[in-house]
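One structure below.
Chains shown are a subset, placed as in the full complex.
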Amino acid sequence: MIRVGIIGATGYAGEVLTWLLNNHPNVNLVFLASHSYGNSPFSSTYGNFTNIIEDLCIDTVKVYDNLDNIDILFTALPSGKTFSIVKKALENGVKVIDLGADYRLKSYETYEEWYNITHQGKELLKNAVYGLSEIYREKIKTSNLIANPGCYPTASSLALIPLLKHKLIDTNSIIIDAKSGVSGAGRKASTNNLFIECNDSIKAYGDAHHRHTPEIEQTLSCEANENILLTFTPHLVPMNRGILCACYSNLDKKIKLEEIYNIYKEFYNNELFIRIIDKLPETRWVKNSNYCDIGIRIDQRTNKIIVFSAIDNLMKGAASQAVQNMNIMYGLPEQTGINLTPMFP
Amino acid sequence: MIRVGIIGATGYAGEVLTWLLNNHPNVNLVFLASHSYGNSPFSSTYGNFTNIIEDLCIDTVKVYDNLDNIDILFTALPSGKTFSIVKKALENGVKVIDLGADYRLKSYETYEEWYNITHQGKELLKNAVYGLSEIYREKIKTSNLIANPGCYPTASSLALIPLLKHKLIDTNSIIIDAKSGVSGAGRKASTNNLFIECNDSIKAYGDAHHRHTPEIEQTLSCEANENILLTFTPHLVPMNRGILCACYSNLDKKIKLEEIYNIYKEFYNNELFIRIIDKLPETRWVKNSNYCDIGIRIDQRTNKIIVFSAIDNLMKGAASQAVQNMNIMYGLPEQTGINLTPMFP
């Protein structure tokens, strides 16, 4: 059994991660740590776990004393909050999967520019592996520190990588228009995320400068083997879960939709969790699952291609991809514990 | 392996049932039949099943030819639509779990009065067992025909039976005020159930004469060993899933809340799926699960007791209770395939 600890278990991603690991056949959940709800039962914050997890959350500071009891640590805290514990864990031989953003960007300067936080773990960046499971599986296998991808970058990168690998588009033309459910905004009490402020309305946010932009650019640049800048605009949609991305770009030449579909099907040929579908993706069809659905259209009139991708932001966009990465690290069948059929309605 | 067929697989309860049985370790799902979507792939109606169930639904009429291939048949059609196939199935030695209302009421006259349908299977009523799993477990074990309870009756009966068993209330005073998500209204195209007509509004319906009334009365009368009439009012709430019941009645004498809680905890002592909770139940804490959460309050000023119960109408109120009953019939551990932790958010 893999002995696991979670920091940030009472955030939304943390709670879903707890759900998955608590049901994972190879995992022994050793502790749940919470910044805000230390010393209160996990089930008092999340009533769905009544009678299921009645343990107290431990205080985040207590995690240091518990590193000997675990093999792997999942961290799901806001950016910049885990530099110290991650370092300590790795020193103690504990593997780390960080659901935050601290180790995603290879360049600490870029991190500091976009996150406005001083990076206090630069020396770890070299060995951190970006955990986009389908793309970096081989590196993940041998890593001790996984930077679990952001929700938008997961959906966007999986949608665009095949186009870039096949040099099919003008790389200066990429626009990603993304839409997310409100759980992406986290569980902090804020007027902006009140029911009344979000319900029955839609807005863009991030002012064309959202922090996930350089993360997407880094992945796409790496896969295209050239430096890519793109425009990324996230929106907030009145729903609990789900991300839908519309990824626009200019095709370099005329090409049939069928041909594109064949390229995608081949690229993701044996991937259990990527579904290349004829219809346009809808977030409801991937809810509560690790799937990423991808559908494609060409606007023949303007020779633009639009790749749509849908994921559950808390699952493939956070918790279930983290578990997928753990499975890869431990040589388990990749779908162990995350092989859920999406749930509707 | 238990060989299973489902009629009505493309309704909402049928789809959830398909989800559960497709993941059930002891089940071989032989066919999905659909009245409206015969001969089209199940996944074209429910995109969540893409790559997971690509089989065609068969036409409902084709079920007759397939009875030899199954051990048990689940029917999830509107009232009055399955008299003929149920009879045929039982004659062929196929067990039946009916998620509809046709075999719930012991009196066919009551059925005909409230449903306005001529009962064409009266001779089966004697042997049909009402599948409220926690209460009628022993009878379910040996039955070939289970009348799976309605969603409102499941939540209401589980909430009230302990009070009646202990003769704590005035049985003339029962009022059940129930609230349901829109999935309870089914998947038929109707103006009333359009997004725009349901969103951001609440209404009562049924005109104090909802069909689930005599079903609840039958169960409570049986458990109280006296004839009970009650007032039942359902409401439609703008949410996908969930039922919350507020069950009001007059206490016969002064009694402490703590004492009531002890009675409930003892009554449901070993029940895995009934959670007696201190807080008031919320439908979000039972979503996607077979749990029924029960919380209790006494209004000391008026000596009224209010028992609140919450279920997922498509799970404990339909599909997962049906599977629970199947498990009981086949001597499987009762939680097999339905032991899902509720999912939030």
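General observations
The letters A and B name the chains in turn, as written, and every chain counts its residues from 1.
Convention: a residue touches a chain if its C-beta (ideal position, glycine included) is under 8 Å from a C-beta of that chain, and two chains touch if they have at least 3 such contacts.
Model, not experiment: these values are computed from the prediction.
All protein chains share one sequence; of the complete assembly in this entry, 2 are displayed, while the total copy number is 4.
Operating definition for what follows: only the chains that are shown with their structure count from here on.
Our note on geometry: chain A versus chain B, Cα centroid distance of 37 Å, whole angstroms. Those residues of chain B lying in contact with chain A across their complex are 12, 15, 19, 22-23, 46-52, 183, 199-200, 240-241, 275, 277, 279, 282, 284-289, 293, 314, 341-345.
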